[in-house]
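Only one protein chain is missing; all other protein chains are in place.
Chain lettering (A and B) follows the sequence in which the chains are written, and residue indices restart at 1 in each chain.
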Amino acid sequence: MTERMWNNHEMRSSYDVVIIGGGAHGLATAYYLAKNHGITNIAVIEQKFIGYGGSGRNTAILRSNYRTEEGILFYDQSLKLYEDLAQELDYNLMFSQQGHFTLGHSTASMQALTTRAAYNRALGVNSTILDPPEIKKMLPEIDISNHPRYPIMGALYHPPGGIIRHDAVVWSYARGADQRGVHIHQLTEVQDILVENGEVRGVKTNRGTIHCKQVVSCVAGWSSEICKMVGIKLPLVTHPLQALVTTDYKPWLHHVVVSSTLHIYLSQTDRGELVCGNGIDHYPHYGMRSTLGFLESYAAHLLELFPILHNVTVQRQWAGLCDMTPDYSPIISMVDDVDGFYINCGWGTWGFKGSPASGWNTAQMVAERKTPDMIAAFRHDRYVKNRLVGEKAAASVGN
Amino acid sequence: MPKVLVVAETKNGELKKPTLELLSLAKSMNLQAESVLIGKEVSSQADLLAGYGSGKVYVADDAGLEIYNTSKYTTLVADAVGQSGATQVWLTSSETGRDLTPRVAARMGVGALSDVTELEIDGDNITATRPCMATKLVQQCRFTKDGLRVISIRAGAYEAEEASPQTADTVSLSIPEGDARVEVRDIQVEESNEIELNEASIVVSVGRGTGGTEGCDFVKPLAGEMGAAFGASRAVCDAGWMPHKHQVGQTGTVVSPDFYFAFGISGAIQHLAGMSGSKVIVAINKDAEAPIFKVADYGIVGDLFKAVPVFQEEVAKIKN
Partner (left out) sequence: MEIIVPIRQVPDVALNIRVNEGKVVEDGVSFVISSWDETAIEGALQMTEELGGEVTLLGIGPERVSEALRKGLAMGAHKAIHVLYEEGQTDSFGYAKIMAKVMEGRNYDLILTGKQAQDTDAGLTASMLAEFLDLPQVTNIIRFSDLAVDGMTLYRKGDHGTEVIGIKLPAVVTVNDSLNEPRLASMRGIMMAKKKPMETLSPSDLGMGAEELGLQGSMTEVLKFEKPESRKEGERFEGDETETVPMAIQKLVSEAKLAV
């Protein structure tokens, strides 16, 4: 075979750690286990191919201007890891920190954005409030008149936010893990998890059983299925999220723009395409189908913000699955009843930006068998203990 | 008793192989067959039709029938059906057949099954298998009402037996006026003595990987040396590197030769749908990920510009 970025290996009958899911979170976890903790006898098991899930379908917006202390610190760590990642993995990730606008269209949303800016700055994250003329200076094509249904009243501007090449992140984590001895098994589906006396013993796959003492589930939208195998119920609901990309245009949009009121966000890639998305589809569903309804509402809302875009043509649309939690925060957690089983999920519509910090901390949790402080708030049992992380405002359409 | 009327097709006054395949099929099924022969200076072919088992041959030989004409051909076939009392009409799924099949069926007030690759006949019950969904699936169909059965059959689906001419029993058809609203003016042909794509047992085809007309011309001599027909992908024809008549695929000619050589063809779905019936597929492509390799029996990952001269040497060796 021609040379790949990672190798195909024979599947061993046992590994120290099995990671389920070849998305950015699973691969980052494998990479940091090997790099930070010297644990390399690891298998990443992927049912289809690397990046088949949300990691290959997202719109790659990165930012850290969250609302809660837990969220801000976690995503700030993630963003900082992203800043050095291209060099560390020796791979061009096309990370462009072009700045991120969250538009406010009502007094209530301006208040919320102002609070966020204050929290962000208190924790050292660069965020400011801009008024419409300031917005217009940076986004000359935007309509700040009071004609639209939802006039723009201001924006939260977050300079370190931006976009990255999502496939490159996935591939480079895979290559980095592979180079350190991790085995990546594609087209391998985990069908059951073997537990004896409350301890993990291995996983059953369509290609045979693998013995191991530690299993990490990084399957995002498929998490409920995996957790069922060990008898854990999580308050996750899977929703499809759609996105589209237009044909290429000369560069004109130099920042990421998000409007949660209009349910849209967009950015322009280096190639010139506009990458666009909106809120989740309003019904839980496991299908990854793109719909005309999405296109229609997206077009209407987009033209409200940027009337000059009426001739822009749509090249392709697609959908992915999002594992939504009630508090719009992730679950990164050990499980008391099943020793050696770790859950990493609840990444919803915003989890790609969390991949490095998620991998870093999950790796530490697996290696040390205890929860790092950084992710203490993201335990799975917070829902029964009523300790939710109130991140809804900042996460919903924010991606 | 079922009786088949085969609509014969000719090129340059000679019968085309798919027509002979249809007569051979009728014979192998012990079906009584007659045929209708339409064109300019084609009468001489009636004897070969008879040799292949055709009973009466209904002939329309006229200068005005040189180029295909929907209206005239439909009238002639309908006339022959009437005179012969045939219960089935078989056509080939050539461009002529594709145009004529539905029109003849509708003229006779019946339905049709097109592009059939497998036919089972039990008295008047017919079950036909045909590819669909860009050959991703096949479907089994049947006629549900009484009446004439109009069927087009894919070239190469059945073999033509060897046969020699016999004196034919011919009936002359009267030449219709044709529809005044349509004027078939001309046919633009690139003169050649090349082998027809859907008759060849070897096809050598080129794709975008040739990079242009020059690249196509670089591969073309190999086709000649192998006694192969020369094909091309849609990308090549649309770019004007090769004339459209070379196009292999669902929109061009559907081929099922014994050997299909794909040089620099990536294998878009409509191309695959037009050649995946080939017995043996050989793909030559620089891109190891090209979808064509998924259907190739022999896949050579390499540069076609380096591979073609080696092919030529090796073919010359075999010939000696």
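The definition used in the following text is that a residue touches a chain if its C-beta (ideal position, glycine included) is under 8 Å from a C-beta of that chain, and two chains touch if they have at least 3 such contacts.
Because the structure is predicted, anything quoted here is derived from the model rather than measured.
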item	value
Touching partners, among the displayed chains, of the absent chain	A, B
Of A:Met138, A:Val237, A:Leu303 or A:Met334, the one touching the omitted chain in the full complex	A:Leu303
Chain not shown: contacting residue from B:Met29, B:Val171 or B:Val184	B:Val184
Touch list for subunit B against the chain that is not drawn	9, 11, 67-68, 70-71, 94-96, 98-99, 101-103, 105-107, 110-115, 127, 130-145, 147, 179, 181-190, 202, 225-227, 234, 237-238, 244-245, 247, 250-252, 259, 269-270, 276, 279-282, 288, 293-303, 306-307, 310-311, 314-315, 318-319
Interface residues of subunit A (partner: the chain not displayed)	1-2, 247, 287, 289-292, 295-296, 299-300, 302-303, 309-315
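Keep in mind that, in the parts below, only the chains that are shown with their structure count from here on.
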item	value
Between subunit B and subunit A, distance of the C-alpha-averaged centres to the nearest whole Å	53
